[in-house]
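A protein chain is absent from this complex, but the other protein chains hold their places.
So, chain A:
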């Protein structure tokens, strides 16, 4: 499948900022299941960009802007060719072993409710259990199509009736780790679960590690494994670690975030 992505992130500041420092995870890597046909990152002001990789193997871009700056638009666009792999990830850059992804973070610490929810998944072979967990998360929440609340933990998300894709993914990985399955958050692009043409944020789903198979992608938003309609960009222990933009600014006032995102599929 050919997925074309057009993703613009705009920050506007209520008063000019003296400096912006951002860590971007906006560039996908090729795997055996996805190849990046074209990809551009463009910033609408005089920014210095430095490319690298983080500890999880994600491509990163450091963005440095000196002020005064009132707004910035970060635009990525490109095309990714994907192949169906039944959700199994092949050939990704994996600097860390699966066991790292068993640890809880502040956003993915379970409480008794999540632990009970996870433990209620019937015993079975690992892949069946993970599918059951994925479906259970999917059924538990109504889809919140608005922008995810920044910094919301799995515990908080679990207590709500509706959840963003990000929150559902985070509940999934928290619960999977309760079952002693390595699990991680994935940030990337997919046309699923969209309303009309636009999306409020890049998509978030999960990958869980199954011995013998490797990392398998699950999207509790659909209740299914992620298929060729997904382009993965970054993985981490939680949504904060895989955030497309982590930023710091020097200056007074508020910031207003605006995201314009279109993901289209063309051809099988």
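We take it that a residue touches a chain if its C-beta (ideal position, glycine included) is under 8 Å from a C-beta of that chain, and two chains touch if they have at least 3 such contacts; residues count from 1.
Note that in this section contacts and distances are computed from a predicted model.
**Student:** The chain that is not shown, which UniProt protein name from "Ubiquinone biosynthesis protein UbiU", "Circularly permuted type 2 ATP-grasp protein", "ABC transporter ATP-binding protein" or "Peptide O-xylosyltransferase" does it carry?
**Tutor:** "Circularly permuted type 2 ATP-grasp protein"
**Student:** Out of A:96, A:120 or A:256, which touches the unshown chain?
**Tutor:** Spelled out, the listed residue whose C-beta touches the missing chain is A:96.
**Student:** Residue by residue, what part of chain A touches the chain that was omitted?
**Tutor:** Residues of chain A in touch with the missing chain: 19, 21-23, 48, 50, 52-57, 60, 62, 64, 66, 95-97, 99-100, 102-103, 151, 237, 240-241, 246-248.
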